[in-house]
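With one protein chain withheld, the remaining protein chains of the complex are depicted in position.
We call the chains A and B, going by the order they appear; numbering starts again at 1 in every chain.
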Amino acid sequence: MDIPYTVEARPDTGLTNGKIGIWLFLASEVMLFGALFASYILIRTGAQTWPRGDTILNVPLATFNTIVLITSSVTMVMAWASLMRNRFGTFRIYMGATVLLGGVFLVVKYFEYSHKFETGLFPSKNNFLAIYFTLTGLHMLHVIGGMAVNAYFLFPGSKLWKTNPQWFTNRVENSGLFWHFVDLVWIFLFPTLYLL
Amino acid sequence: MSQAGAVAPGKAHGAHEAHHELGFWRSYVFSTDHKVIGIQYAVTGLLFLLFGFSLMMLMRWNLAYPGAALPMLGRILGDSRMPGGTMLPEFYNELGAMHGTIMVFLGVVPLAVGGFGNFVLPLQIGAPDMAFPKLNMLSYWSFFLGGVTMLLSFLVPGGGAQSGWTSYTPLSDIAGMGQTVWLFGMVFLITSSLLGAVNFITTTIQIRAKGLTFMRFPFFVWAQFVTAFLLLLAFPPLEAAAFMQLMDRLAGTSFFLPSGLVVSGQALTNAGGGNPLLWQHLFWFLAHPEVYVLILPAMGIVAEIIANNTRKPLFGYRSMVGSLVFLGFMSFIVWAHHMFMTGMGTAMATFFQTTTMIISIPSVVILTSLIISLWGGSIRYNTPMLFAVAFLPMFGIGGLTGLPLGLNAADIPLHDTYYVIAHFHYVVAPGTIFALFAGVYYWFPKATGRKMSEKLGVIHFIGSFICMNVVFMPMFLIGLAGVSRRLFDGGQGYAFAQPVLHLNVISSWGAWIMALFQIPFIFNFFWSIRHGEKVGDNPWEATTLEWAAPSPPPHGNFVVVPEAHRGPYEYSVPGAAKDFVPQYEV
Partner (left out) sequence: MTTDHAVDIDKHVRIYISVFVTLMVLTIVTVAISRFHLPIHLAVTVALIVAVIKGSLVACYFMHLISEKKLIYWVLGLTVAFFVVLLALPVLTHSDGFWIRY
């Protein structure tokens, strides 16, 4: 049976089901990361001393990662724009770039984490490292999740473009919203952990 | 057309649907039909309620007869829990923590929201299904996985979680393996609720029938809608907290472990610098809205049944809706009234005390409106109505006894005593659970095409009503005497508790006898599926859209998609042919 407003927007709300659904989900994610930021604030204000981010963490590497993620946001929105312009080939290029850049982010994080572990900087060492690993770790899980969804739309899921291009475009837009959110979280995470 | 008397409730397929026949697994196990999913949630939830109830009955043995050996069952439970049939304190704690967890997260919410919400909501808004049927199925299985995880936690070395359903740190940080399993279980359960909330909100806004404006929604729909927002925005902080506690337990972090902690004479070697109260903030940020998640669907159910059985519109519908929305909003800024005794200063205590007092207002508006709705009605006392009407004074007692707890000063002697236990059980047990029973009797005919037995229903009601009060009323007195909660021997070791200890025996016998009165309900539920009185589409002569569908509804719900032409409670309209005009009638 057909669920209405899956592809077409409902006239009075002006929205499709998927668009509302993804924004509601993002609202819950705001509260999830919000709780971790609240924890950071409480722990830091209650601590006798707190190291400045750049004394422990690798700022140049993280700056590079910030640029990588922001760029991937641009390629993501360009992927959707390509679909809106009916250019499926261009979509594949941009979506591929988005997934690739996500992979670069993960590789950099791998090097960051392993270097920390090699020098004995584990989450158990102090609360700065604890909140650092927890915040970036949870963020990293979201990067992986976003990449998985994007890869799905790049490969098996792209079949939908042939049968229902509008529905496919909407789904890419919605997964793009998730990807931008992941970038948004990093925009706040980066200065909080690395620069302050 | 619909196939009445189908093998299992709500699973008949419309004969006119020209789609391929799904196999057994896709029709009954991995179904995306909201009715099947609703019944899965409801039956699983009811089973967990029974299990959680059984855990409490065990606890009540040691509360009534501390140190006594439990005949037969004591030996079965083994030496690690009941050596020689006598209860170890650790086992009591395990029972207590799991009773609370199971009742709240595996029993009430899955039944109230997953069960009733899933089954009734799409029907009541004239929708063919939820906005995201596959996501709906995922929600159920995530819940199921969470439930299995929680059950498995009993089997790990050291037993299940033992640090209260509240899992306060630092105790829970250093507790046995069962606590880790509890945390993973919570992650599954929270995921289920979040996905469900997204579905409910989107469906209510987008898939409602033509003519069904927000102010024509049945109150039940509003209740589920607000509840979904509470789940969506309040659960994630607990998920974050669960991750952090898992980090403490598995990665050696000190989020919640303060410096200099000494356990059993040994100083801990962790880094320290953590704040145990951080856990409390994050936990109660969820858990306070959670209690409104427990009560709102119940109020929704009671409202439907009262309107139907008084043959009158609800009194003050608009005020009730406004109160619901205001209540939902306020529920996010009262949480630290659970933390009055943690050492906070007077400014913040006053803030939270004030918001707590304010939040009682919409609660009272809703309760009062429901009571006034009875006035001048042609009241029909069927089983759903008996439970719905009983809800009113029971919730009243629960709500009123919450007031001294919400006042900082009065909370000082009452905090963490049996008074608190009595307060919240009155709200949840003869409150919410009675409403849920009412809902089962009320919507059973829609799901199965048959009514449950009235005679058995009345027995279930009278026995449960009396026993609920026998169990919980004495607890107010025990609490006022100063007896703390979570004492495995019910306060036996304290001199000031001696005058009230006999009340523990009364409560225990009330609980054990209440178990007997659930037997007619369980029997009735299963027997009526095949042998209950057959009914048509609208046996209660109700006005809301779900009664336009066949009983049970086919895949896709409606033979003719209904349109809403009027408000939800057009009963006893002057000049009308019958004493009700359904929303869907042209």
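In this text, contacts are C-beta pairs under 8 Å (C-beta built on N, C-alpha and C of every residue); 3 or more make two chains touch, one makes a residue touch a chain.
A quick note: this is a predicted structure, and the numbers were derived from the prediction, not measured.
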Q. Which listed residue, A:Leu15, A:Val104, A:Ile144 or A:Leu160, touches the chain dropped from view?
A. A:Leu15
Q: Quick one: say which of B:Ala68, B:Leu250, B:Val263 or B:Met348 touches the chain that got left out.
A: B:Met348
Q: Identify the residue among B:Val120, B:Leu277, B:Ala564 or B:Val581 that touches the chain left out of the display.
A: B:Leu277
Q) Among A:Ile3, A:Val77 or A:Ala151, which residue is in contact with the omitted chain in the full complex? A) A:Val77
Q: Identify the residue among A:Ile3, A:Ala27 or A:Val108 that touches the chain left out of the display.
A: A:Ala27
Q) So which bits of chain B touch the chain we can't see? A) 205, 229, 233, 237, 258-259, 273-278, 281, 285, 329, 332-333, 336, 339, 342-348
Q: Identify the residues of chain A touching the omitted chain, counting contacts across the whole complex.
A: 13-15, 19-20, 23-24, 27, 30-31, 34-35, 37-38, 41-42, 45-46, 52, 54, 59, 63, 66-67, 70-71, 73-74, 76-78, 81, 83-86, 165-166, 169, 176-177, 180-181, 183-184, 187-188, 191-192, 194-196
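Criterion: only the chains that are shown with their structure count from here on.
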Q.
Distance between chain A and chain B based on Cα centroids, please, to the nearest Å.
A. 34
(Q) Residue numbers of chain A touching chain B in their complex, please. (A) 1-6, 10, 13, 15, 17, 20-21, 24-25, 27-29, 31-36, 38-39, 42-43, 46-48, 122-127, 130-131, 133-134, 138
Q. Which bits of chain B are touching chain A when the two form their complex?
A. 17, 19, 128-133, 135, 194, 197-199, 201-202, 205-207, 232-237, 239-241, 243-244, 247, 251-255, 270-271, 273-275, 278, 281-282, 285, 555-556
